[in-house]
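This report refers to the structure that appears directly beneath it.
The complex appears here minus one protein chain, its other protein chains still in place.
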Amino acid sequence: MPFPISRRHLLAGSAALAGMSALPRGVFAADELVAATFGGTWANVQKEILAPYFSKKSGATVVQSPMLATAQIAKLTAAKGGPAPFDVAMLDEGPALEAIDAGLIAKYDAAKSPNFAGLYPQFQGEYGPAITMQAIGIAYNPKTVKTPPTSWADLWKPEYKGRVGITSLASTLGLAFLLDINRLEGGTEADMTPAFKKLKTLLPNLAAVSANFGAHGALFRQNEIDIGVQNFNFAEELKAKGVPIEFVRVSTGTPAWKTTMHVVKGALKPDLAYAYVDSQLAPDVQAAMQKTPWNVVPTSTKVPYEGIVASKIAKTPDDLKKMVFFDWKKVNQGRAAWTQQFNREIRV
Amino acid sequence: MRRYFDWEGWSFTAVFALLSLITILVLIGPTIVIMMLSFTGEETLHFPPTHYSLRWYRALLDANELQDAFIISIKVAAITVVASVVLGVSAAMTIARSKSPWMRGLETLFMSPLILPALAFGFAALMMFSLLGFRPSTFTLSIGHIVVCVPFVLRTTLASLAQLDPALLDCSVSLGASDLYTFRRITLPLIGRGVASGGFIAFMSSFDNVPVSLFLQDARTQVLPIYLWDIIQNQLDSRAASACGVIIIATIVLMVLMERFAGFSRFMK
Amino acid sequence: MAAAATEKSREWQLALPLTAFFALFFVAPLLLVIGISFQATRRMTGGLGLNQYAAFLGDSLNVEVLTDTLLLGVKATLLCLIFGYPLAWLFTRVSAKLQSLLIFLVILPIVTSVVVRTFAWIVILGRHGMVNDTIVALGLSAQPLHLLFSEAGVVIVLTQVQMPLMVLPLITVLQRIDPNLASASSALGAGAWRTFFKITLPLSMPGIIAGTILTYTACVTAFVTQSLIGGSRLLYMPMMIFQQAMDLQNWPFAAAVSVIFMISVLLIVALLVALSRGRAARLYG
Partner (left out) sequence: MTDASGHALALEHITHRFGDMVAASNINLDIKPGELVSLLGPSGCGKTTLLKIIAGFLRPTEGDVLVDGAAITHIPPNRRRIGIVFQNYALFPHMTVADNVGYGLAAAGRPKGEIAATVKEMLDVVQMSAFGDRLPRQLSGGQQQRVALARCLAIRPRILLLDEPFSALDKNLRLDMQIEIKRLQRQSGITTVLVTHDQEEALSISDRIAVLSRGILEQLAAPSEIYDRPRTLFVNTFVGTANLIEGIVAAKTKSDTGVRIGDAVIDTNLPTYLAVGDPILLSVRPESVRLSKAAGGLPVRIRAVMPIGPSQIYDVLLADGTPVKVVQDRAASAPDLTADSDAFLVIDGRRISGLFTNPDPTPGA
């Protein structure tokens, strides 16, 4: 019987840990990871599924701090050269390229991440794995919008005067919407004039322009807007919560982008950071996240597409390849100027 | 009698009373709305609620991030108040006694965070700290808060020092007391209410600060108002209402206590 | 006062810690902002120039945002004055017991979190909020009005949020005015309105100016209210600074915007101070 005592110790220890989680952070900074996440659905799903999985696996705790991708880059830039303000970044494609260019994130060492090899090759990034694919379409309130929309053009219908919502370019959602409009109007990433011209004609219909897609979701919830651009995951989460909302893909092709996770340069806890990212790649985690209300599109070969993901987004990984993608390098070059022009066009 | 009816006086009083009434309603309206909303039994925030319950208050008990943010905000506010009081009171002692234009200049400098855009200062401080190689932390956050909160302590302390009869201090000295003894036994007790009032305002203003925290907080130290802002803006989470309810109740209790013990409303004018 | 003369050197030492603190953490950052605003490029590679200022002034949008912000302050401050003055006036004419209740009501908003207050307004002003429900129910409008995400909404909320900053100085100055002056005026045959505009209002000018300075600066810099109630379609200077600094990481431009904004606000405050000095000189000099 050499082990019972240590077993009891372990039990007592984990009980103590559970009690201590109520204590203020920083007390156990020694084995605490700080990871950035996005607001809204992402914060919720990672808190619910990823954090406990990671804690169980690594024995460490994690602070998940919701920040826009751009805010993450700003904080990392501010702290450049010193210790990083957080260890794991979570970014969309455009900001990820920017962060790589600015030397804010480290190359991803696949050897430290057993689940990395299990991803589809298209998701195995040099600087970090893609953890999902985000797709956008139109969300609407079925109580007030009787004919389901099918294309972006529906947003321009006169009956939706003062009822449409979009987001600003601070979020990838708004950016992707604008890029797609541009594409349909015959523009390219180098020339956004067609998009802004088209945007101008949408103004009478706009009820609100949210700063990010989280705020956008809240507007649906408060019935401030009846129809608008929305992210698939967010719309489905709201629907699952009982908000009257329906998501449809547009007929002209679904704009989509990869969302990636990175270990930042100068991370205080690089090993824990790898463990955290790897946890996000674990089949168990991805399978759990694919379930409603989250509907996170998996990137692991070991998780087959199911449920709403399968019915609305993709039945096979090849379906994902048929979506609409943009040249984010060019987007990054133009973003500052577009933001200014966007500000100008949408001003009341 | 009718001929001399004072139409002018009547209309004046009527207009002023009506405007005052509107102002009072507008001032307290939002507080009442939030208090009612915080007791909603519904899933979403709609006013007026169709039924009431304590469910969102109960939900606060499990809201760990909210509690953490609350604790961090309290911690930062406490550090801010202590530092603001120590720095502000000692500076006020000099400023109140000096007539030199240099001191007037310093006073203006110390008061200027009140009128300068706090967001611009937050941004400036972020650049400064990153230049110095400080990592955003409770420490940098507190420093930012102290800068914007010192003016409150300084203002109320100066106001109470202005009411302090300098003869009392001279008298104490002439009775053989040292400067320190005089400060401890005479000055401090007599300006205590002003200092406490300033400290209270500084506490509330630190607890409520967004523009400076936005730049200086790090991922670990998310403060309550920003967390609330986040859940209000991103999710219109109904716990936001109950959290606001708790803040309002706590504020009112603190205010009543401060009024009783320090008569702080005098220092607000 | 007298002791100061003999203890001059010691007295200075007491102000030293705060002076040092402000030099390091307030003046230095502001100087840094000014310095960075002269960086020629976004990457801050060292070249100096007025590029950022030229970029700001060269785009009419930026100038419009600046004037919009400054005008927003004017509108909200005026509303604060129009509605706050009668309340301050009422305060000086009610019993002590009512006075303490009133002062409590006035101060409550200052000490309750601005996020909390703004949140309440979202609920009140929303498309299906209290105000719109009332308007539609009364048949004043068939469609709910756009109060949220409109400048009118921002002005209304700023007025409520910053009202105490106007009312408190007004109360102070109104309490100091000798009530006999108003009595003398009416004894001389002036009616209530005339007495108000000829006697009370001019004498309360110092309070009006003090309140205006506090309210105005608070309104133009109210980032939380502006962005929560205004949304993204109404762009004001604080949001612009935030956007440039955080969304686009264009620090030199954000710095230039900050400098321009701070100078504008300081100029307006200086103007108001000069105005009050001039008045005081005429009244009491």
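Read from first to last, the chains carry the letters A, B and C; within each, the first residue is number 1.
Keep this in mind: a residue touches a chain if its C-beta (ideal position, glycine included) is under 8 Å from a C-beta of that chain, and two chains touch if they have at least 3 such contacts.
What you see is a predicted model, and the numbers here were worked out from it, not measured in a lab.
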In the complete assembly, which of B:Leu131, B:Ala177 or B:Val246 touches the absent chain?
B:Ala177
I'm checking contacts with the chain that's been left out. Which of B:Leu45, B:Ile186, B:Ile201 or B:Met258 qualifies?
B:Ile186
Across B:Asp6, B:Glu43 or B:Asp165, the one contacting the chain not displayed is B:Asp165
Just the residue numbers, please: which parts of chain B touch the chain that's not shown?
165, 167-168, 170-178, 181, 185-186, 189-190
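Keep this in mind: only the chains that are shown with their structure count from here on.
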If you connect every pair of chains that touch, what shape comes out? Choose line, ring, star, complete or other.
complete
In terms of CA centroids, furthest away from chain C sits chain A
Averaged-CA centre spacing for the pair chain C and chain B, given as whole angstrom:
16
Quick check on chain C: which residues sit in contact with 2+ other chains?
122, 128, 245
What are the residues of chain A that contact at least two other chains?
77, 211, 222
Across the complex, what residues on chain B touch chain C?
6, 8-9, 11-13, 15-20, 22-24, 26-31, 33-34, 37, 45-48, 86-88, 90-91, 93-95, 97-98, 103, 106, 109-110, 113-121, 123-128, 131, 143-144, 146-147, 150, 166, 169-170, 173, 179, 200-201, 204, 207-208, 210-211, 214-215, 225, 228-229, 232-233, 240-241, 244, 247-248, 251-252, 254-255, 259, 265, 268-269
So in the complex, the part of chain A that touches chain B is made up of which residues?
21-22, 24-26, 29, 34-36, 39-40, 63, 65-67, 75, 77-83, 85-86, 211-212, 214-215, 217-218, 221-222, 241-243
Can you check the complex and tell me which residues of chain B touch chain A?
43-45, 64, 67-68, 71-72, 75, 126-127, 129-130, 133-136, 138, 218-220, 222, 230, 232-236
